[in-house]
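In this view, the complex is presented without one of its protein chains, the others remaining in place.
Just so it is clear, A, B and C label the chains in written order, and each chain counts residues from 1 on its own.
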Amino acid sequence: MRYLPHTEEDIASMLETVGVEHLEDLYSTVPSGCRRSTPLNLPEPLSEWELDNHMSGLAATMGASPEYTVFLGAGNYEHFIPESVRYLLSRSEFVTAYTPYQPELSQGTLQAIYEYQTLVSRLLGMEIANASLYDGASALAEALLMTVRITHKEKIVISGAVHPAYRQVVRTYFSSTGYEIIELPYLEDGRTDLSALRGMQDVAGVALQSPNFFGCIEQLSQAAEITHSFGALFVTAFSEPLAYGLYKNPGIQGADIACGEGQSMGIPQSFGGPGLGMFATFMKHVRSIPGRLVGLSRDVSGKRGFVLTLATREQHIRREKATSNICTNGSLCALATATYLASLGRTGLGELARLNFDKSEYLKAALRSAGFRIRFSSPTFNEFVVEFPPGFDAVYDRLLQKKIIAGTRLARYYPELENCWLLCVTETKTREQMDRLVREVKA
Amino acid sequence: MRYLPHTEEDIASMLETVGVEHLEDLYSTVPSGCRRSTPLNLPEPLSEWELDNHMSGLAATMGASPEYTVFLGAGNYEHFIPESVRYLLSRSEFVTAYTPYQPELSQGTLQAIYEYQTLVSRLLGMEIANASLYDGASALAEALLMTVRITHKEKIVISGAVHPAYRQVVRTYFSSTGYEIIELPYLEDGRTDLSALRGMQDVAGVALQSPNFFGCIEQLSQAAEITHSFGALFVTAFSEPLAYGLYKNPGIQGADIACGEGQSMGIPQSFGGPGLGMFATFMKHVRSIPGRLVGLSRDVSGKRGFVLTLATREQHIRREKATSNICTNGSLCALATATYLASLGRTGLGELARLNFDKSEYLKAALRSAGFRIRFSSPTFNEFVVEFPPGFDAVYDRLLQKKIIAGTRLARYYPELENCWLLCVTETKTREQMDRLVREVKA
Amino acid sequence: FDELLLWEKGAKGRRGMSLPPRDVDLTSPDQALVGELPDLPDLSEMDVVRHYTRLSQWNFGVDQGMYPLGSCTMKYNPKTNEKQAGLQGFAAAHPLLPDSLSQGAFKLIHDLERFLAEITCMDAVSLQPAAGAQGELTGMLIIYAYHKSRNSKRTKIIVPDTAHGTNPASAALCGFQPVNVKSGEKGILTPEVIAQVMDESVAGIMVTNPNTLGLFEEHIIEISEIVHEKGGLVYCDGANMNAIMGIADSAKMGIDIQHLNLHKTFSTPHGSGGPGSGPVCVRKHLEPFLPVPRIAFEEGVYRLSEDFPQSIGKLHAFYGNYGVLVKAYSYVLSMGPLLQRASQLAVLNANYIKELLKDVFHLAYDRPCMHECVFTDKEQHEQKISTFEIAKRLMDYGFHPPTIYFPLVVSGAIMIEPTETESKETLDSFVQAMKSIAQEAKDHPELLREAPTKTKVKRMDETAAARHPCLTG
Partner (left out) sequence: FDELLLWEKGAKGRRGMSLPPRDVDLTSPDQALVGELPDLPDLSEMDVVRHYTRLSQWNFGVDQGMYPLGSCTMKYNPKTNEKQAGLQGFAAAHPLLPDSLSQGAFKLIHDLERFLAEITCMDAVSLQPAAGAQGELTGMLIIYAYHKSRNSKRTKIIVPDTAHGTNPASAALCGFQPVNVKSGEKGILTPEVIAQVMDESVAGIMVTNPNTLGLFEEHIIEISEIVHEKGGLVYCDGANMNAIMGIADSAKMGIDIQHLNLHKTFSTPHGSGGPGSGPVCVRKHLEPFLPVPRIAFEEGVYRLSEDFPQSIGKLHAFYGNYGVLVKAYSYVLSMGPLLQRASQLAVLNANYIKELLKDVFHLAYDRPCMHECVFTDKEQHEQKISTFEIAKRLMDYGFHPPTIYFPLVVSGAIMIEPTETESKETLDSFVQAMKSIAQEAKDHPELLREAPTKTKVKRMDETAAARHPCLTG
């Protein structure tokens, strides 16, 4: 077997050194009652050649780009990833290393993550960012737990226009605590109804997402102002950070914590994971942050270098008093995003964001001209909600036959939004593809 | 442009340093009569995203495995390449380096090529091998030129069962010299007719290929004996070196030079190139070898290291008196083959060669049972000639529709072999695919 | 050579990637909402490639050499697994594709769940947790939900002193009060100690088996019985599963919930610290509490189901780290029943090192170990050499250091996990290096105190970094 280097001779000589006769004898400390009664019932090992065939077969069943024209967004985005990013991420020095506990052997990861923290802070308009969390949903849950840790209050408020799955994850994370979760409704224009927020009490944190699940840009400044008025922390979540290449960032609008999903920046879609939990805040909260942090330092000869730092917040030092239980995070994904942002640069980020915006406006206008209602009037970034005539399900299925996937049905998450579909357009959709979509839905 | 780092500010400041005003002014030494009158008429630059689409479109037109079941051999073989080999070959330290002129910065390439030379020598049963030539065809031409250099005789003899393209390349390389080329006919059993060889005179070198173009194993020992009897050098060519995992190698059978194509060992088919010119001989001929050589040495502190050596044979030192004009060779392909052979190992090589042989014998037997004639009776390795009934062209085209490519038509190279087709079976063909082929040709 | 920080390079207007062409007109976004562009550096593609290529060269991974980090199972990560995860059909698959266009991905999830159930002898599996610690949290939430469903409010979780730090942290995150218990003289838990702390306020126990001393918890069955008798549940941290695949039966041991680390036992790469994957396996009675969605296979079709009213909910926006699951699935298909052999060889390798080094370094517990063995720096105290120096010196010999100062119950612990993918020759040279270091500790202790010297940086000032944190540039 190509992954097991031991020859029979090796095994014999090593067993002799250890002083037992058979491999089985190595398990003398495992009581017989603990042992399995049957051998492993798994398929016989596949050769790499067979594995290739098997996996290609599975992969071929999927409705993936570019074979399919996919107008799905809703927290997972199709963006072009340059081959240079993919190549760099494949280098085994990054791929096969562990968490950089030994800084002398990990300066590559450490510098890259330090740079990632910096790029993310700048993108979000915050002072500091951590080294990554699992994904956007758990990052939001961690952010709200952090508001509780900081304020010692026991209620959290979350907009109903936050990604439904994110809200579910928050509920799960909070399910065994006694903390109360209040949901804010959304308005007819697709934004969160902030009126209910005024005068709230005992609130630790208020969370909005922008662009929100409907693609709408929220009034973050107003929300921050109200939130701060009753002493709570304001959390801005996001699932499409590329929007900040066009729209104002969370920091400048008063967010105390900005967190969300970074998948759209250089990370393959991969059926929803792994993504990247981005998490940024201000220096005054540094000791309450969940997850790892990389800091600048010097070695004994005074040379610049990087280390994991503030580990006293972490579980391996502080155990049950840690700021979170996170150990493995999403380093390689953070590295992907850093590499992607480095490739894009400030200029490229601006152009790419505009291209996403303009393309999605193009489709919006085309659908409107074709007689469909754009459900919400608020400005959006690269996805929006359209209301189709009743019976669109059949049209949707007909489009599938033509290898077009016409968005996500919203009724599943919001029963009141029957006949509403969330459509996403990134730079990967051509005008021709959008025109075709409009033609086909009209047909 | 992503490959051109200069900003307008950079250019302005650099032009100032150089002391000219515009980029065009840098060409003051190019007379106006030498300048082109029109701008470059090339397509506008494609973005990487457009390039991906364009190239996938071209690639999709090709009849490539695994979509097609390809029974083609004839000098280019489909063998499974493990992903580990592909990954290692993608590392830019190997890919983007130049010829290792500066040994201190090139120990990786140098050690790898030294190891390649060793593995190839062992595989072919020779004492030494060079660092690679372009491909099998030019390697054979270089070998025959070398026999002329060593013997100072002016005739060379080559079997008509040598790959037709190799013979053409040899003719091209010899076309401007006065040397005579004699071709030996092949026998009814598919092997070279050695009778014409006896008693020849003024011959520098005699070349056979084994397995030859028909897949047949030649009587190398006899040919070597006769060749040596009149003082010529015996050259064994090959296009499928995997055969030496089963059959006797050239060295043990008296070859003075063994050379051929290494593509089948870890190198993608790539529509015929790049391949790998393998070239091995004995130490006594070392100073007549064409191409580069890597040798073992020590650094000033006595540490083991590797260098390009015997450069005095080469064009950059010896100019017109060089043993060849070769400069760039096929390093990365040599590295691929070394990596592949290292992965395969002695044990794996033997098993793989047997698998190729047994599979091809299976198809041979199945075709024979189905009533088709196996044209030549000599033992073969993984390809063989079958004679189909007249009118097989139509069947062949029908099979193409079913995505089966039933070998190469031989009449194109050997008009007398009408209705004969060369079929190849490697480890990548399943019994089911072979059964299907037989069913379809019978239908 | 030093590499500048990203923003110390570049020049405005450079481009490191191209964008698809603009085939639509410019429109007018609401200017009141438009913000300033962030201050990111503009670099060319080569700038970026060189930058990260150079950074990579200062990193040490499994492909660079032996990485015997105890409890982390740094085994070889097959290249083909990366290839499979990169297949367009998986890498470019949107998680909300219609079911009819997701069958391959669903089948993979379904089959991997069954494989992991078979390997652990548990009944049902969720692949949703994104890492081991999230698996632990999932387990704790299931324990919470289980007791709640029985109208029992329990507040404590028993956690042995050998547990990973994530165990108490996960319990605490879920609102439980961890109750620390000491392992016995032999390095394993005794039923007596558990019996003392187990009562009706205790929701369950978190046990790692084999434990972090590399020892099999021989009394696990009795311990489970004690816990079950008082209505508690047994949670097993499966981080050390690499020792016992095909050998032990979690169900027989009385385990109710167990998480696995695919990035340890199932060879998905650690990626410098993630992404990982921490599936949770449960017995039948806890299946209703598993996270949703769950995969179902009916009439030849795979589909997702959310219809589990007792479920703890979702842990991930979609289905967990699918890209990681692909790699683990490829690994299991490549190994099949040989996984048992992998465990045996992992244990053989650890015992081999233990035998060869125990005359030179003090062995914390001189007993047959599982996949890892724990030494201490006791023998080197005389030379005033500590575990820290030994670890740093190993770098100069081309090895990654073992895990150090963990588990906390062993003072100056040196925790070595070789994994099954290391060959005898590599183990022999590691042993040789360790012996040389022990000799150097006697003859040239300064070599250890100044180590490492062959690395990109020398010893880093971690204290200053923590005192005056500089986290962004």
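We adopt the following convention: a residue touches a chain if its C-beta (ideal position, glycine included) is under 8 Å from a C-beta of that chain, and two chains touch if they have at least 3 such contacts.
Every value quoted in this text rests on a predicted model; they were computed, and no experiment measured them.
Undergrad: According to the contact rule at the top, which chains on display are touched by the left-out chain?
TA: Across the whole assembly, the hidden chain touches A, B, C.
Undergrad: Quick one: which of A:L4, A:V20, A:M200 or A:I252 touches the chain that's been left out?
TA: A:L4
Undergrad: Have a look at B:L4, B:A196 or B:A370 and name the one touching the chain we're not showing.
TA: Residue touching the absent chain, from the options given: B:L4.
Undergrad: Kindly state which of the options B:Y186, B:Y247 or B:F376 is in contact with the chain not pictured.
TA: Touches the omitted chain: B:Y247.
Undergrad: Contact with the hidden chain only, please: which chain C residues?
TA: 1, 9, 11, 14, 18, 44-47, 49-50, 53-54, 57, 62-65, 76, 78-79, 334, 397-398, 421, 423-425
Undergrad: Footprint of the hidden chain on chain A, which residues?
TA: Touch set of chain A with respect to the missing chain: 1-5, 7-10, 47-50, 82-84, 86-87, 92.
In this text, only the chains that are shown with their structure count from here on.
Undergrad: Using mean C-alpha positions as chain centres, tell me how far chain A is from chain C in Å, no decimals.
TA: Between these chains, centre-to-centre, one finds 20 Å.
Undergrad: Distance-wise, how many Å sit between the C-alpha centres of chain B and chain C, to the nearest whole number?
TA: Here chain B and chain C have centroids separated by 46 Å.
Undergrad: Hey, what residues on chain A touch two or more of the other chains?
TA: 48, 56, 66, 80, 82, 87, 90-92, 427-428
Undergrad: What residues in chain C touch two or more of the other chains?
TA: Where chain C meets two or more other chains at a single residue, that happens at 12-20, 45, 47, 49, 53, 78, 80, 82-83.
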